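I have placed the structure first, in the form of structure tokens, so that the comments after it can refer back to it.
Shown here: the complex without one of its protein chains, the others still in place.
Entry: chain A
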Amino acid sequence: MFVRMLRQSFAGNRKRKALAAITVALSAALITTLFALSVDVGDKMATEMKAYGSNIRVTPRSENMPLIIGGRDFNPLRGRDFIDEAGLPKLKDIFWRHNIVGFAPRLTLPVVAADQGSAPEFSLIGTYFDRNVPLPDDPGYRTGVRTVNPFWHVAGAWPADEAGDGPVGVLIGGGLAQRLGAAVGAELALAAPETPLATAAVVRVTGILTTGDIEDQALVAPLGFVQKLAGQPGKFQSIDVSALTVAENDLSRKASRGAEALTPEEYDVWYCTAYVSSIAHQIEEAIPGVSARPIWQVASGEGAVIGRIQSLLFVVSVAAIIAAAMAVAALTTTTIAERAAEIGLMKALGAAPWQIYLLFIGEAVIVGLAGGAIGVVAGYLMAQGVGWSVFGTGVDVRPITVPVVLVTSVITVLVGSIVSSREIASLLPAEVLHGRQ
């Protein structure tokens, strides 16, 4: 009976129902777009926080002095302070040494191509590719960027870490290769933009590197070669460490406010758990004068943006919901006025008020679901558009968006129709059936 009446009501009232559904669909599309952007970034952040591996960047402590005024870095020590290469094996000497999978030191030197005198300078990055670092208990230990950054893609061959005969092999970033017109096998002569280099430098490109980061605009060479050019033997500026860690939790978050905040028992548990923060702390203990910080790639990039505008997104969504609910309320009021005689007849036949309400709620749920479904599809397309124009990539719309938007749409319609269906109770069968008010 209920189903038949519901079907009847839709058959007689198609236009108004469609209008209500479209109103809801508009607000649902807006919510889907904003929600999809936010949840995509939120999920990426949550995955990053829970990942079993993360990277730590170790820099000299003076580098961390914040001296940024008006967006420019005025730290006079930046790039002047170095870490000693002799301290590297100490990384594998900490309590969680087995959880340090690999590390790659890094020394950056600004250079220009010798035959293109006026061209803009680019970075020459010295690092380990896959180099043997003898440890007391493992003389064959190998590490380098191939371990730390497994997602680096090289078209061509990886160069050797030790200098052989002839020009030194290097990787060239994809962007830089295009700019210089260099292909695999090309030889480049390098010069320093200001001070002359310590030795003459000719390198041979063995492969083209794609990382999606600053290395795309740089040359990546063996560390020893760059140290010689810079006149800084045995020195480098930073280390990237890849560590196996456990997911962050309350304790590690408490510790991130400073290890002093922990009680002695908490400190022990924290120190003996492979949180990225405790591993970073132990690296700082092992190598004097450095500071080790976990690198949260999403959290410090997109996450920071979304985190700031999140409340704005909510306000816009709530405004859209309220607008849609008011529109639905107006439509429902008209429907009830139009169908007063029908409601009166139901009451006269002995229908309880909740049965009439149920009819209207049933309608609201169906309209909400239909509108929400249209809105999800439209919102998906809009989110892709926004993603491409703002972040330059498509947005991965998470499955959770669909139930959330559908529930929100149904609630929108329910709120709208409940507000106005209170009039049902005040309708008197005798009056409406007579056509008098």
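FYI, a residue touches a chain if its C-beta (ideal position, glycine included) is under 8 Å from a C-beta of that chain, and two chains touch if they have at least 3 such contacts; residues count from 1.
Just so it is clear, contacts and distances are computed from a predicted model.
Enquirer: Would you kindly match the missing chain to its UniProt protein name, picking from "Ger(X)C family spore germination protein", "Membrane protein/YHS domain-containing protein", "GvpL/GvpF family gas vesicle protein" or "Solute-binding protein family 5 domain-containing protein"?
Expert: UniProt lists the chain that is not shown as "Membrane protein/YHS domain-containing protein".
Enquirer: If I consider the whole complex, including the chain that's not displayed, which of A:Phe10, A:Phe82 or A:Phe95 touches that chain?
Expert: If we include the chain that is not displayed, A:Phe95 is the one touching it.
Enquirer: Given that one chain is not shown, which residue among A:Gln232, A:Ser256 or A:Gln310 touches it?
Expert: Of the candidates A:Gln232, A:Ser256 or A:Gln310, A:Gln310 is in touch with the missing chain.
Enquirer: Among the options A:Leu381, A:Ile400 or A:Ala425, which residue touches the chain absent from this view?
Expert: Residue touching the chain left out of view: A:Ile400.
Enquirer: Against the chain that's been left off, what residues of chain A make contact? List them.
Expert: The list for chain A reads 35, 38-39, 41-43, 45-46, 49-50, 52-53, 95-101, 137-138, 244, 246-250, 272-274, 299, 303, 306-307, 310, 398-400, 404.
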